[in-house]
Every structure is written in C-alpha cells, then in structure tokens.
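Only one protein chain is missing; all other protein chains are in place.
This part shows subunit A:
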Amino acid sequence: MKKLNLVLVGNGMAGVRTLEELLKLAPDLYDITVFGAEPHGNYNRILLSPVLAGEMTLPEIMLNDLAWYREHGITLHAGRTVTKIDRVRRRVIAEAADGSVTEAGYDRLLLATGSTPFIPPIPGNELPGVLGYRDIADTEAMIEAAARYRHAVVIGAGLLGLEAANGLMLRGMDVSVVHLGEWIMERQLDRAAADMLQSSLEAKGMKFLLARHTEALLPARGEGVETPARVGAVRFKDGMEIPADLVVVAAGIRPNYALAEAAGLYCGSGRVRGIHVSDTLQTVTDPRIYAVGECVAHRGVAYGLVAPLFEQGKVCANHLANFGIGQYRGSVTSTKLKVTGIDVFSAGEFAGGPGTEEIVLHDKQGGVYKRVVLRDDRIVGSVLYGDTADGSWYFQLMKDGQDIHAIRDQLMFGHSFGSTQLGDTGHKGENRAASMPDSAEVCGCNGVCKGTIVKAIKEKGLFTLDEVKQHTKAASSCGSCTGLVEQILASTVGGAYQAVSAHDKAVCACTELSHGQVRRAIREHKLLTIADATAFMEWKTPDGCATCRPALNYYLVSTWPHEAKDDPQSRFINERAHANIQKDGTFSVVPRMLGGITTPDELRRIADVAEKYRIPTVKVTGGQRIDLLGVRREDLPKVWKDLGMASGHAYGKSIRTVKTCVGAEHCRFGTQRSMAMGVDLEKMLFGMWSPHKVKLAVSGCPRNCAEAGIKDIGVIGVDSGWELYVAGNGGIKTEVAQFLCKVATPEEVMEYSAAFLQLYREEGFYLERTVHYVHRVGLEHVKKRVVEDAENRRALHQRLLYAVQDYADPWAARAADDAEAALKTPFETLHA
C-alpha cells in the first residue's frame, strides 16, 4: 500500500511530540514532511529560561537533532516559513529567507504553528533592543545585550517575565520589572504568595514597579548613540522615566493562526482566537487538517503551558494513526516558576470563589505559604510558596477529584506527614526532591541516585515517569520511590511535567486502554481468553508483554471463574512454578500452616525433606510459617510430594497467610477464639487469586498480638464480638488499617471478610494492594456495599465462594504422578 503524506507545519514541541507519539503507534503509515521557520531541530522551549540564566546551554536543550529526522525518514525543511495552504490541491507552499519556494502535497496536514509574544501597541515598540521572549533568537539577543548593556526593563510580571528578569539579572544586568497589575503573577498567585515571592526576588536584587502603565519606549539620546537609535528609556503614564537599554515584553502570547485563517479555517472571532478544533484535534472546518499546541482554541481555551499540548499530541496521534480511540476534553494546568532557589507552585482555582472554602498555612518568618481551595471536600486549586514539595500531590488529588474528607485534618502538612508519623520505610525524604544532593540515593532497589535521574531527564529529553523508569530503572522495582522520582521529574522539567492519573494510565505500551477500561470490556463482552481479549481490544503487540499478560489473565479468571481458562504462560514464574524464585534461580517452598498452627508430624516431614534434598536454609517467615530456601527447580515436584502439605501460596497474587495469636484457647486475656477464627478464614479463602497478595490477621483481644492493624483484613476480638479493619499494609509503605465495622458472630466475620475481598477482587486493578484500592474508591464506597447493603454483601460472599469452590491444591496435583507426568513438566532439565 502506498504511504499517505503527512505534512507538519511548525517544528516545535507540540508538533514533534505528536509525531513521536504517532511513530510509536504507526511507524509506517505516513511519509512525513516537516516545515519549521526556525533554522534548528526541535528544542525544549521550556528550558530557554535556564539557558538565559546560564544554567544550561543550547545543545543541552535540543530534543531531536537532525539525525532523529533522518532515522525516521522524516523530511525536514528548517528555516522555511509556510506562507500558504492550498486546500483544494492539498499542498502547502513555503518560502525561505532567500526567496526560494518549497511545496509539499498532503493527505493529512498537522498545524502546530504555536504562538507569538504579544507586543502591546506602545509607541517605540519597534526600536532595536525591544524584544519578545519566545525562541532561541530572542534568548541569544538577550544574552548578547546583557554582555554589552546595563539597564534592562521587563514588561509583565507573569511567569515568563519573571524568568526573563531572573536570567538577565544573573547575567549581570540591573533589572526592573514593570507590571500593570496590583501584584505579580496575579493569574497564578494570590496576593500573599505574590508578596512573599516579590520580597525574595527583591532580596536577589530585582526591582519592581507595580500598577504602572507604560506610555512609551524612548530612543537613547546623547553621545555614542547607534543608528538607528536603540531603546534608551521607558516612560510611564505618571511621567516617571527609567533607563532601559533592553526591553523585554512578556505581556502574554497570541496564537499564530494567520496561516490557517488565510486558508479559510475557522479561527474564532472576538475573545477566543485560535484554530478551532474538536475533541479529536481536527479543525472544525476541514477534517483532513489537524492542529495542536498554542495555535489552537479548544472548547474556547488556548493553552500556553506545555503539559496540555502533550495531551493534545497524544490524542491527535491516536487519530492520525487511525486508531480512533481517545478524546481530548481539555486540561487542568499547574504552574511552577523556574527560578533557582525559589519555589512557587499554583494550580486550578487558587483564588477561590463562590461555594469554596480554603485552608491556609502561613509562616511569614519561615517563608512558607500554602493555600488549598476546596469545594465539596475536593481540591479545586492550590497555591504554594516556599515549600512546593506537595504541589504534585495536591494537583493529583485535584485532577482525580479525590474526596479528601478523611485526610482533611492533615492535608496541609503534606503527603509525607501521615507516613512519617507511622515509621515510614524506604520513603524518607520524599517531597524533598529539589533540595536533595545529586549523590542521594533515590531508588533503593536498583541503587539509582538523584544525579543519574536528573542527567537522564536532561540528556535524553524525558518527560514521563515511564520514560524515567525505562532509562534509569528508578521506581521500576518495588515502586516505593515513585513519588520521589515524580518530584524529581517535576522539579527538573518544570511545567512540562504531566502526572498521569492512575485511573487513566494505560496498562502498558501494548495498549492505550486503562485497567478500568480493560476490566469493563472483559465483563461487558464476556471475553474468555487472552487471545480474544487482545484481539477485541486491538492490542498493538501479538502476545502482549510481561506487564499486561498477567493482568489480563487475572481479569479473565476473576471475572469469569470456571469459564475463562487460566493461562500459566501469562503468569509470573512464581505462580507458574508454585514456588518463589530467588536471586540464584533456585526456589523457596512454603507449606501452608492454617492460622500458623502445625503438628509434630508436619514438623518431622519438613525436617526430613530439608535433609533429603539438602535444602540449605530453613527459616520461619513473618507470617508464622516455615520457608525452605534453595530448592532446585527439578526437585520441586518431589519436595511437594514428600512434604504432603498444601501449597502456602507464598508466591502468589492470592491469599497468603492468616496470622493469629493464641487467643481465648490459651491466653488468660483472650476474649475470642482467634486460632479457630484464623483457621476458618484461611480455609475459606484457599485458592483465592486477587489483584495483589492478601494477608489477614486475627487477634483474640485488643492487645493485638497478631498485628492485625497492618493487614489487608484485620480481625480483633473484643468481649462483645469482633472488630473488622481493612486496607492496612506492613510492606513498602506502612499503612494502618481502617475501621470497617463491628460484628457479633464468627459467621459474620467470615461473611464480611469474604464480601470485602470479593469487592476488591472485582474492582481492584492488577497489582493494586487493598490500601491503594480503598484509597482510590474511598472507604465510604466499601462501607456502602459491604456494611450497609446486606443483600449485596451476601451476593459478594457467594461469588467468592463460587470462585474458589473445587480449587485443587496445585502441589498435590503436580506431585500426584511424578513418575510420568513430572518428566513432561517444565521442572525437568533436558540434556544435550
């Protein structure tokens, strides 16, 4: 099939990002031609501020060099400005500075013409030395001016203006910032935060002239004046004049839509101007023509930050690749100021409004200001100054629409507060990303330090958590440092960082669909095999990958028990071999001991097996069982047979242990028979696969010797019955279980526990622990279905019993006939 022609107008971040996404989805669909007015490859415009400030160099901010275009067979016409789109003949016409003309025909056209700085019609704005701040040329002109002149005036105290002023100041200029508003960054900050920011910038030497109306820019006078005369001063309406050898106008941007408008594409009228696009990023006028980036008006909004542009690019690429999934519905944006040593963050409706309430923490002396705006127990905006470490956390809560009622009293103390209170492990220093030294270890599993991550982000142009995981391995093992890595990413790339909500995140690179969407499709369309599921959902890879296959397998068997067939090849080796793989490739075997109880006979058999198979380590586990470590793969079936005990599932995303204390059976304080309760629960749950491992504990009295407070389900016997706790965790991140309800009888303990676990099995995402599941859906949701709705509780209980009924012990099944069958199992080694 002949390839289609795709032409991109605008070689900037939004357009090229769209191409990158497109090449990932459909690398061979198009012959691609790119026109760019600037004579460079694609660079990271957001990092122009650090370049101006002398903290980075131009080569460091290149995203795609010319080799990248060559590698992907893309024709790049750099330094050529497209002057006309001929929609009838479907051609674009470009001109170079020397007047030469280039033409290209298109089947699909992508416009990403960006924006230009808005220069207000002030007399004198045409003088040499008056600049907007947009591209490499502007940056170079500013650097050059800083080397020769002394006085700089920046008009506009928005994000860009302050970054420009900071850069010029660091390059030795005397900088005054002129602003029309009452306070600086008024579109991002409230007055209190703005005042604090202004004071610290003044302390660095920046001068401010607020509520000033610029009347004219005046040419330089007197001796040594160049011809034509360069700008020399700024005059205000009140008559005041200040010297200015360089004037940077940062009074906002205007979408570049002249080309599109001339081609007859609708670009709005009145207030919102820009190339009007639909939710598929197609122009409303011509479906062959797409547009992304700052030139676009989508649902009446034109974005000037990079994160929304990347979101647009992703959706646009999906449609260009003919996948047709995904709609762009607008973005919620956040802002960070890239001025070294000053931390400012703002997002959403920071100023509040009707129906909102706010929580403010203001430590003037300590230089910390935090303001979180709430509506109906949900965050709708926030402003942080001085300590912005929790910015991305608030932002995520805001985007997810998370109900914060339960954490309201500690919201202002930040994400790490709750966990540090609990003796957090492996998390120390989270949210301190910016102040960490480069040598500090971030990922304890893979030994990755901050410097390595920052270097990879800058050198390889990484923007997403997944990219950082892939390139550095940080956050790719246990995940406890994910928050910290995100912080580092956010503080390194600034506004370009787009945290992906866990709800919408694609399962893996094999699909665009999220866990929730995949689960729904399997349920609604009764998909029963992995092949059916991947075919139906148009997976991009033939057999998926090691991330999605185990998830799909779980969703199939949990949604359609006894109907969907379990696929061993889509399970991780631990579940396939029914033993835990260890670092040297040997396995560990943990026999089940219901409720942590064993017998002399079992102990004798375990001892015999350990001797017979020369098992080097015998260890008591944290879950009251015995672990035989260092078993050779070939010996597994024989070990199981000789043990004659059931599998402890110590390896599975399944029920692990039910830990118990000795309870009323022996203990003088015991109020309830915890051992019997533990055994009954463990028997009921045998063979239960779940999104992640599940652990329970039963204590016979509130002394809680079984440590039920940090288990997925904790049961605590009291004189009048049993208290039930859910969603605790003693692992990567210690979390105390939350009180679910109190019941009177052992039968109720069983029913409520089963119902909670079944709800988790049906709604949890693969690899999501109960704590994260409950955090996502809210404890109220769980209570409504498990505690308040008796009928639903019984139905959940029944569904769990149905799912585990007739479950055969995997060890017994595999050890039954080892003489013949085991030879054919994957446990046996072949010989060459």
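Keep this in mind: a contact is a pair of C-beta atoms (placed from the backbone, for glycine too) under 8 Å apart; a residue touches a chain by one contact, two chains touch by 3 or more; residues count from 1.
As a working rule, contacts and distances are computed from a predicted model.
Just go with whichever of "FAD-dependent oxidoreductase", "Heme exporter protein B", "Branched-chain amino acid ABC transporter permease" or "Nitrite reductase [NAD(P)H] small subunit" UniProt uses as the name of the absent chain.
"Nitrite reductase [NAD(P)H] small subunit"
In the whole complex, not just what's shown, which of A:471, A:505 or A:605 touches the removed chain?
That would be A:471, which touches the missing chain.
Check each of A:27, A:120 or A:826 against the chain that is not shown and name the one that touches it.
Candidates A:27, A:120 or A:826; residue touching the omitted chain: A:826.
Quick one: which of A:68, A:413, A:572 or A:686 touches the chain that's been left out?
Once the missing chain is taken into account, the touching residue is A:572.
Thinking of the whole complex, not just what is shown, which of A:549, A:638 or A:733 touches the missing chain?
For the chain that is not drawn, the touching residue is A:549.
Where does subunit A touch the missing chain, residue by residue?
446, 470-471, 473, 476-477, 541-546, 549-550, 568-570, 572-573, 576-577, 581, 583-585, 633, 824, 826, 829-832
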